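Quick one: structure below, then a few questions.
All protein chains but one are shown in place.
Should a chain be cited, it is by its letter among A, B, C, D and E, assigned in written order, with residues numbered from 1 in that chain.
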Amino acid sequence: MHSLNAPGLDPAVVRRALDEDIGSGDVTTLATVPAGTRIGGTILARQAGVVAGLSVVDAVVRFTALVTDGQAVTAGAELATLEGDARALLTAERTALNFLGHLSGIATLAMQCTRAVEGTGAAVVDTRKTTPGLRALEKYAVAVGGARNHRFGLSDGVLIKDNHIKAAGGIASAVAAARRNAPHLLRVEVECETTAELREALAAGVDVVLLDNMSLAELASAVRLARELAPGMLIEASGGIGTDRERLRAVAETGVDFISLGALTHSAPNFDVSLEFAELTRR
Amino acid sequence: MHSLNAPGLDPAVVRRALDEDIGSGDVTTLATVPAGTRIGGTILARQAGVVAGLSVVDAVVRFTALVTDGQAVTAGAELATLEGDARALLTAERTALNFLGHLSGIATLAMQCTRAVEGTGAAVVDTRKTTPGLRALEKYAVAVGGARNHRFGLSDGVLIKDNHIKAAGGIASAVAAARRNAPHLLRVEVECETTAELREALAAGVDVVLLDNMSLAELASAVRLARELAPGMLIEASGGIGTDRERLRAVAETGVDFISLGALTHSAPNFDVSLEFAELTRR
Amino acid sequence: MHSLNAPGLDPAVVRRALDEDIGSGDVTTLATVPAGTRIGGTILARQAGVVAGLSVVDAVVRFTALVTDGQAVTAGAELATLEGDARALLTAERTALNFLGHLSGIATLAMQCTRAVEGTGAAVVDTRKTTPGLRALEKYAVAVGGARNHRFGLSDGVLIKDNHIKAAGGIASAVAAARRNAPHLLRVEVECETTAELREALAAGVDVVLLDNMSLAELASAVRLARELAPGMLIEASGGIGTDRERLRAVAETGVDFISLGALTHSAPNFDVSLEFAELTRR
Amino acid sequence: MHSLNAPGLDPAVVRRALDEDIGSGDVTTLATVPAGTRIGGTILARQAGVVAGLSVVDAVVRFTALVTDGQAVTAGAELATLEGDARALLTAERTALNFLGHLSGIATLAMQCTRAVEGTGAAVVDTRKTTPGLRALEKYAVAVGGARNHRFGLSDGVLIKDNHIKAAGGIASAVAAARRNAPHLLRVEVECETTAELREALAAGVDVVLLDNMSLAELASAVRLARELAPGMLIEASGGIGTDRERLRAVAETGVDFISLGALTHSAPNFDVSLEFAELTRR
Amino acid sequence: MHSLNAPGLDPAVVRRALDEDIGSGDVTTLATVPAGTRIGGTILARQAGVVAGLSVVDAVVRFTALVTDGQAVTAGAELATLEGDARALLTAERTALNFLGHLSGIATLAMQCTRAVEGTGAAVVDTRKTTPGLRALEKYAVAVGGARNHRFGLSDGVLIKDNHIKAAGGIASAVAAARRNAPHLLRVEVECETTAELREALAAGVDVVLLDNMSLAELASAVRLARELAPGMLIEASGGIGTDRERLRAVAETGVDFISLGALTHSAPNFDVSLEFAELTRR
Partner (left out) sequence: MHSLNAPGLDPAVVRRALDEDIGSGDVTTLATVPAGTRIGGTILARQAGVVAGLSVVDAVVRFTALVTDGQAVTAGAELATLEGDARALLTAERTALNFLGHLSGIATLAMQCTRAVEGTGAAVVDTRKTTPGLRALEKYAVAVGGARNHRFGLSDGVLIKDNHIKAAGGIASAVAAARRNAPHLLRVEVECETTAELREALAAGVDVVLLDNMSLAELASAVRLARELAPGMLIEASGGIGTDRERLRAVAETGVDFISLGALTHSAPNFDVSLEFAELTRR
């Protein structure tokens, strides 16, 4: 279930992660740590970046957050303190850190890419190229990192690609079919790889165009054309852009509104985080 | 459910991935592609590497594999052909590619790291630092890439870390507790950060030692000590080793049996793969 | 899971319906019908209307459809024939008919309301006032009956109501927040109860206005104002309109684009349908 | 799971209803309502009737009930007050009202039909013609409205219909099979469409007869026959009776013990209810 | 889900049993048996008894049954042959045998107890004292063994015990409440420990009495009293009767209709069954 006010947090996702780690039981902890032992600890950032996923950690083990999701931290920063039953904490430790490292890695990359285009008017957005089963959390991490979310999935936006166009018999008829059949609160976006396709899309009156796999020069020229023919339309660039900061800025400077990046979610390196235990007392 | 003979493949994982992408329906496809349209396509590798996850793709859409999991491919290689209902294929495309790109990315990195230590007698192994919800598939991808799997989770091995030692009152009593309480088919491994700890672990008669966060020189010296005092024991190196090929080889050459790498699963970049559609016919 | 190409059909919904009816077993059938008995039957419409839900029935018991979803039928029409294991068919009969009667009732009402506004340029659309647990199927029945679907839920459209406006500090800032934070493929609609609110919404540049609870005269005047100030904007009427055919037509004739009706899904009377068994043979 | 003492309330039903409405998130609320905003409101009846489902609403959002389930209210009555996190309340509002409107609609119709037969000795009972997935709640609403529940499903009663009779080789052998095979705490009821069938059922010693699709005259004559031949037997009338109050009373006056009505659950119009928000404060 | 025509068989129960055994994978089989190996085998009874659960085995691994559920077999009898993928069969073997041994153990005990009372007019019935999670299958095994099923759970029968009586204010008012509130297809049974209680129950007109924890002499006298005062009433004996054959027959000879035995399901010893593999071929 989607929690009513913690975006992206589905308790079942957390439970499944614990289940796959615990299996039939944490044999080491049950064998060596007496029931009733208490322990305290601190979660530390081992690199600089943006933290995301503290509420997920909270669903695994109760703790006191020292920072908030979206906050930039330096290497060595203390993120949270924990105190509780030693068996439970030792058993849950890895799962909690796996979430935190994965999501903070995405938030950190989102922040870096967003900074690269700062001041240009373009926004960095994510895609549907997410890790299976973690879309809600990954999109949350993207937003927390300062980038924007594209559609969540196939049901909250119309994005017409070449096969839809072929099946519908052309851009004009594809767009007409979308207007006729899709709910009226969804905008219609068409993927264009050439100027010819862009002209067709503009003629069909689409709301957004996706300029796919274009060179910087092609992009710049396409943007000029679109701005001239359809002043209010939204323009998105996509396709093999990557997370190189200079390239990102160059793309942004062509005048597009959005740059969508699969790498934000499918190739963000893990954020290095650890849990240092301190006290150990018997109840 | 674990499939009876496809390691790592749990149909529920695939179904949840489709669900999170489809949401309340693929509005674009339903609006623009007439029911009954048929389509064919080819899955292509866009980079060199090792393929993993074809059986997962098969659980999403039926297809004909042209390679097998674990096979090394070059950029441009055709991995599979598909033919079927256009609506179903267009709707499932992204989910299938997300699995294939993620798992092939891991298999490719596992292959590269394994090659780096070839001939040294050391094996590269994974860790529990996996993406939440995907452990079985990621461990499968590691094995397909030629590296080895460490324990799957907390229930299939005893790995005693410093907090377990503190709670049990020392290495000797922690190992004794594990021998007394854990099932007798599980080996006992102890994490050691110093030579002193290593000597204690050897004296306690452990089956495996984990040398954590040691310099190359420390590692080499620890291995010599262990080989002298406990000839048949298994030795694992771990802790911030990373995937740099030269560093990996140097670690392997200290004489350890296993090098465990969190990066294999938590930081493998996505493998670039695409689905090119070809024919489009009306039923 | 959402089936890849049967809109609205989630096998789990069907399974739960069977489960709640069967409980611990169909004691009557198991006690009185010998295993191996075969039976044949026909599903009959007992009233005129539009059929919806045949694919759901197919998920309960295998059958041969004689009509298709969306087809108008007369009282007495044969909808499908069945043949199979008598125990299975007798056990599943009520569940199958409950789905078919409920969904065909909605499709029939959708058809009647759609006919009432035929030729006016206005379309009848559904709302989120659906029966809990059956939204996908009910929205499918609405579409099959010829009416249109509004957003499926809270994630595929921005619809700003008075409390959102209060919380955001006015229509202008609410719309600005939506533009800034919501995915760019979602249109922004604002609910207006007065001309003043309508003017504010128009000034804020919304994509769609929802004219709520207005009299026919107010509606007509609001439509005129909107068409003058924002020629391309979409206009939706809502609020206590009901399914009276004459009233519906009068609302449509004010020039709105959409009329949304909760009654389509929350108050459609059941469509009368029965299953007549014919042959009965021993295997 | 069935709650241990709230009849009909399965938290999973509520969670699924919230899930299908929220989808990937309430974009409007998240975009326009700042985190930490508090809000208060009142649930109002917009028509007279019987309230049912307050405990379901309570499972969606915490509130203070001003009436109890089963209580008759007038139009305008305040049913409950709420106070809480504005984001959570706005997101859950529609789901809560959908349950309350649906169940109160059924309770209201059950009350009306029960009143129609008051003083006759006959009771109005529901059937298995319920909305798929909501049987427990709908049967609860029927009881709350003052009518009685027939069997919940196929496992808590033996009801022999014509196909069971054909398969078993006659009424006598069907009844004998039921006595032999069904648990001994279940009564045996036989559906009869003619006097001949009724005589057979009486001869077989059934506990209850269901007089199906009979005219008022046929019913009256069948009741007389049954009372004469089997004084203590229970008699139920069924089949196309509908919810017309006068017809109901006429059926009741034939002397039957029970009148079963599919319309109670499959065609009850929605009860009109709304949630008016009042205060809005920042935390 | 309850299968539509295999009583007691819920595929989820089988899947969970496989899951708990397989965990993260059958490491022995995956490590030692090459993919593609084929194997054949035979399931053998290692003791005499009644077989139950073959359809459950069939849900685990496909096989050819040589006997049917409910058939009496001798030690050494061949129950089924299997042929298939060696990995799948070796992995599923223990789960299949666990079901078969457990259910056949119950069926065998049910057969023995039923034979002990043969010819007396009394029937042996089960209780709700079943193994958690397996009630449907265990009740199925009881029936297959020739004994009868009592109510499946709390919803398919009214059984008034002493605490219900205390809460309702006496037997008469408890019975009256049950008649007023419970569905009319459920019989009402009252538990009686003394003659005084029995007289009260008879006076209240119950359908069935449960004579609990009485000596043989008390039972015989209670039966005489009940037969005299309420000729058609059903009488059940219960409470610490056990599965001793002579005691069972003595209880039956007091003239009761039913003897309910918790031991049928909670203490039946496992039926000894094994799977002998024969051929082993490479695909």
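One rule holds for everything that comes next: a contact is a pair of C-beta atoms (placed from the backbone, for glycine too) under 8 Å apart; a residue touches a chain by one contact, two chains touch by 3 or more.
No experiment lies behind these values; they were computed from the predicted model shown.
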item: Partner chains on view for the chain not depicted; value: A, B, C, D, E
item: Which of E:Leu9, E:Val33, E:Ala110 or E:Val125 contacts the chain that the document leaves out; value: E:Val33
item: Contact partner of the left-out chain, one of D:Asp156, D:Asp257 or D:Asp272; value: D:Asp156
item: Absent-chain contact - pick from B:Pro34, B:Gly76, B:Gly169 or B:Pro183; value: B:Pro183
item: Touch list for chain C against the chain that is not drawn; value: 20, 23-24
item: Interface with the undisplayed chain - residues on chain E; value: 13-14, 16-17, 20-34, 37, 39, 86, 90-91, 94-95, 97-99, 101-102, 105, 128-136, 152-168, 174, 177-178, 180-183, 186, 262-263, 266-267, 269-270, 277, 280
item: Interface residues of chain B (partner: the chain not displayed); value: 125, 148-152, 155-159, 183-187, 189, 207-208, 234, 236, 257-258
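The working rule: only the chains that are shown with their structure count from here on.
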item: Intersection of the contact lists for chain C and chain E; value: A, B, D
item: Co-neighbours of chain E and chain B - touch as defined; value: A, C, D
item: Pair joined by the larger number of C-beta contacts - D-E, B-D; value: D-E
item: Most remote chain, CA-based centroid, reference being chain D; value: B
item: Chain pair equivalent in interface to B-C, over half of contacts matched, among C-E, A-C or D-E; value: C-E
item: Between chain B and chain A, distance of the C-alpha-averaged centres to the nearest whole Å; value: 22
item: Chain centre separation (chain A, chain E; CA means) in Å; value: 53
item: Contacts with 2+ other chains: residues of chain E; value: 23-24, 152, 155-156
item: Chain contact graph, described as a line, ring, star, complete graph or other shape; value: complete
